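See structure below.
Not every chain of the complex is shown here; the ones you see sit where they belong.
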Amino acid sequence: MFKYVKHLNYPINIKTKNLKMAKYLLTQFGGANGELAAAMRYFSQKFTMPDDKGRALLNDIATEELGHCEMICTMVKQLTENASPKELEEAGLGSYYTDHNKGIYPIDASGVPFTATYFAVTADPLADLMEDMAAEQKARAVYENLIDLTDDEDILGPLLFLRQREIIHFNRFKELYEYYVKKGY
Amino acid sequence: MFKYVKHLNYPINIKTKNLKMAKYLLTQFGGANGELAAAMRYFSQKFTMPDDKGRALLNDIATEELGHCEMICTMVKQLTENASPKELEEAGLGSYYTDHNKGIYPIDASGVPFTATYFAVTADPLADLMEDMAAEQKARAVYENLIDLTDDEDILGPLLFLRQREIIHFNRFKELYEYYVKKGY
Amino acid sequence: MFKYVKHLNYPINIKTKNLKMAKYLLTQFGGANGELAAAMRYFSQKFTMPDDKGRALLNDIATEELGHCEMICTMVKQLTENASPKELEEAGLGSYYTDHNKGIYPIDASGVPFTATYFAVTADPLADLMEDMAAEQKARAVYENLIDLTDDEDILGPLLFLRQREIIHFNRFKELYEYYVKKGY
């Protein structure tokens, strides 16, 4: 089971409204390479990892990615605070406002809802871990795109932190992958 | 952020292999009325609940539902333990085996992958809470269908527990709904 | 079977072109909380309502919602009358024009096609009616968002009418729900 801990993995304190950025960021919650896809991928895969070492690693990172979902959603929330319908519309979020007002809904940057087809579970430890390594690389690439789209330090801080976590996760999945290769899976 | 706690909300200890039941149960992980849909619905909606009371309730139940995902996946895992490809095929899980071997993947009972279109976020507290009340009723109905399909006490115990939780959640959402109605939302 | 009656539930007579508004309105045809989802939800559910009273209510409202689809599509049609490709593109409808020209296609405000996953049928009368009550609340919330986005009286009239109908439907579903609770379902 899970327990909620009342603080974020990294502090979020965005002072400047930025509606377009909110729209782009949302993809790291509900998009193909986002945190929810990562969390559910590792959570699902852990049940068939071949040993405790594997199960523990996938479980740890799945749990952390759920916290990253919280970070992304908090950023989107702060970026849209006090925005009027008119402002949202002028920033190109009229469609989003119509369907969700200022609610947080897991979609990609174009508005396509989250689907589990973004990830795979094969129960083959090498295939699943390679999928996980790819996921981390893809998430890193999206964070780099997002970093290209803003100069706001309050946004850049958390994005750089999240990008860094993806690299660390990649390395941990890689180690486990190589360990399993050695063990002859 | 979230913390993983190394025990289940309710103990799972299934001693008899039951492949068909595993297939049906999976829908309470990845189906339209399942635990993942519930968890992500409440997690997403909490960001726009109008006060701490609302945010806390949605957060608590979202977190609990993540634990219910864990329970369902654990049941599926135990129900398929030691099953051979031939047994899986004979029980009608040949398609599942082909695509996922014995991995756990969030789909409904017919094999349709999880999608966020199963739930809505409107940021209107009354609409969102009514959606949540409906979600709990629908999950209850599916648990009752599952209960109809088995006599195994080891399966019935957790299912009855989970069904009961849905009723409790329904009542808590209803209380909050009525509180917000009174407050004039 | 159904019969088409050659007038609308409420007159539509929009005199001013408004392309963005057309784009937003389309979601009440093909979006998650739109009229088509409502019509198909009640139409599908009616077959397993437990008595004539329930079947009749769901059938009546399903039939009315089909008429509301007609209203929404008529509004979209009038709002885009005589618009040139250039005007459509400048208003942000270049994508829509490319794929559908000025045709009416059931999508949400971001362009995601209608899917039956927007609604559920459980055959449990309480769960289905609670889902219906939630649907009416969600549709009301979307109409309120749309009302926020325009000052045109010709658009506001039909939207206020449609919003009002959702409230009436909500109450009728609530009465039936309470009646079934009393009857012990």
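By written order: A, B and C. Residues from 1 in each chain.
Everything below uses one rule, namely that a contact is a pair of C-beta atoms (placed from the backbone, for glycine too) under 8 Å apart; a residue touches a chain by one contact, two chains touch by 3 or more.
A quick note: this is a predicted structure, and the numbers were derived from the prediction, not measured.
Trainee: With 3 chains shown in place, count up the copies in the whole assembly for me.
Mentor: Number of identical chains in the whole complex: 6.
Operating definition for what follows: only the chains that are shown with their structure count from here on.
Trainee: Does the subunit B and subunit C pair touch with the same residues on each side or with different residues, judged by whether over half of the numbers are shared?
Mentor: Same residues, largely: of all residue numbers at this interface, over half are found in both copies.
Trainee: Just curious, how far off is subunit B from subunit A if you go by their C-alpha centres, in Å?
Mentor: It comes to 22 Å between the two C-alpha centres.
Trainee: Need the CA-centroid distance for the pair subunit B / subunit C, whole Å please.
Mentor: Between these chains, centre-to-centre, one finds 29 Å.
Trainee: Which subunit B residues touch at least two other chains?
Mentor: 115, 117, 120, 122-124
Trainee: Per the contact definition, I'd like the list of subunit C residues that touch subunit A in the complex.
Mentor: 20, 23-24, 27, 31-33, 92, 108-112, 141-142, 145-146, 148-149
Trainee: Which bits of subunit A are touching subunit C when the two form their complex?
Mentor: 85, 89, 92, 94-99, 101, 107, 110-113
Trainee: With touch defined as at the start, can you tell me which subunit B residues reach subunit C in the complex?
Mentor: 32-33, 115, 117-118, 120, 122-124, 126-127, 130-131, 133-134, 137-138, 140-142, 144
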